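Input: one structure, supplied below.
For this depiction, one protein chain was excluded, whereas all remaining protein chains were kept in their positions.
== subunit A ==
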Amino acid sequence: MGAASQSPTPKLSDATRAVHRHYQELAQTKKLYSFLTIGILSVILVAALWFANASNSGKFIDRLPYFFDFVLNFLPDDPLEIFRALFDLPSPYADGSLKYDYEEGRHYLFGDLYLPEYFYEMLVTLNIAFVSTLLGGGIAFVLCFFAASNLVGSKAVRFVVRRIMELLRAFPEIVIAGLLAAILSLGPIAAIAAVSIHTIGALGKLFFEVVENADMKPDEGLRAAGASWIERVRFAIVPQVLPNFTSYALLRAEINVRASTIIGAVGGGGIGEVFRLSLSRDHAAKTYAIILLLFVTIVAVDQLSGWLRRKMVGDQAFQFGA
């Protein structure tokens, strides 16, 4: 039984009635804009789909029934072959051809102990991802403070740093890798450079947005105590933003695992490269072995980084205003 319910027709002052009229006008305008936005977006969506279909070879629907033909024809001789290919064990179907020569790629560690080829290639790919996350993340960490409007007064500095970040993330890793491979030759080094460059741009933007949302009261406290800019960044800002930085960096590490896999397919080395080769050579067992390994690895990396994030950061660190 609240105050409002006691009088069914509330008696408001003239001033409040004016406020209400104004509110209704505003609401009317907002509603109009919402409908317009939804209308325009629907038109764009329909047009875009129509355009995509028209520039397709136009056989999308016709070809749909053959969707599974490739998968059905691309089968290993028996399911165990996938695991023989995965662990580089001899195949009973061996005929001297590359298709069944699983032992060939073994990387002997010492004695008879070897690392199967695809595990080694997966390591190459993971290595690319983690090195580039560390390199790119480290540089992004340094850059981000110069892009944050709450820390840097000079518009020119912010402008330059932000444009640099935009430039670095403007091109997909695969484009940078193609460019660098032409200069640095093919292989993991070009891949690391490509993924790192993109990571600087991508993480840098996320980082400086975290910095801009930081609570500036500790900064004011240190400024009043005579601390220099770098000291204030170190002690007022870094402790606040570190949990979010860690979280974003781990997320980026996951993304970089996928990115360096794809780069492998265009000559960056690692699992992507052997995948492209075995697929194009019609080596079904090897291809499925790689898909299986990729799937397991990516799930494991995601789980591990999620676990690490919770462990290092804790849930409460993300509660705002805590």
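The definition used in the following text is that contacts are C-beta pairs under 8 Å (C-beta built on N, C-alpha and C of every residue); 3 or more make two chains touch, one makes a residue touch a chain; residues count from 1.
Rule of thumb we're sticking to: contacts and distances are computed from a predicted model.
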Could you tell me which of "Phosphonate ABC transporter ATP-binding protein", "Multisubunit potassium/proton antiporter PhaC subunit", "Hydrogenase 4 subunit B" or "Glycosyltransferase RgtA/B/C/D-like domain-containing protein" is the UniProt name of the chain missing from the displayed complex?
-> "Phosphonate ABC transporter ATP-binding protein"
Per the whole complex, from A:S13, A:S57 or A:S280 the residue touching the absent chain is A:S13
Looking at the whole complex, which of A:H22, A:R63 or A:R310 touches the chain that is not displayed?
-> A:H22
Touching residues on subunit A - with respect to the absent chain = 1-7, 10-13, 15-16, 19-20, 22-24, 26, 321
